[in-house]
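Handing you a structure now.
Only a single protein chain was left out; the remaining protein chains are all shown in position.
Up next, subunit A:
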Amino acid sequence: MTTASTPVSAGSAASRLRPPVAHPECAILCVDDEKMILDALKVQISRALGDRYLYEFAENADEAMELIEDLHGDGVQVLVIVSDWLMPGQRGDEFLIAVHRRFPRIVKVLLTGQADAAAIERARTQGGLHRCLHKPWNEADLIDAIVSGLSDE
């Protein structure tokens, strides 16, 4: 009925209890320091893409990187990252560039309320940025960006 239960602890320890699955898991990761935005993104993206993907959320770049490594360790492949730019600690463009170095196949979308043209350009040239959207974003544009990124794979 169930797998052996061991004490739940944060992060990667608990993830090992996930039951084995038949097909590789794919996840879409959203990173933004505003919980409000993450909630909104979850509603829109999960509504559009449904159960095919896992939806993961992080509130800063460090948390996101840790999460990506955890998921990778669990055999979950992060396909798309939608990231804010202005975040505490590492900014969005630097984060995406770091991700690109490690996981160049991940589709990267920048979602930003401020347009720092230089940062966006850096993310494009060094980070393989797929698309940049501005807040407030259009839901259709967001879904299109993700889907087009996934189909480019």
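To be clear about the criterion, a contact is a pair of C-beta atoms (placed from the backbone, for glycine too) under 8 Å apart; a residue touches a chain by one contact, two chains touch by 3 or more; residues count from 1.
Here is the rule we go by: contacts and distances are computed from a predicted model.
Asker: Using the UniProt record as the reference, specify the protein name of the hidden chain from among "Fumarate hydratase subunit beta", "Rod shape-determining protein MreD", "histidine kinase" or "BFD-like [2Fe-2S] binding protein".
Answerer: The record names the chain that does not appear here as "histidine kinase".
Asker: Kindly state which of the options A:E34, A:E69 or A:D144 is in contact with the chain not pictured.
Answerer: Looking across A:E34, A:E69 or A:D144, the contact with the absent chain belongs to A:E34.
Asker: Could you list which residues of subunit A touch the chain missing from the display?
Answerer: 1-3, 5, 8, 10-11, 14-15, 17-19, 33-44, 47, 51, 54-59, 63, 67, 86-89, 112-114, 134-139
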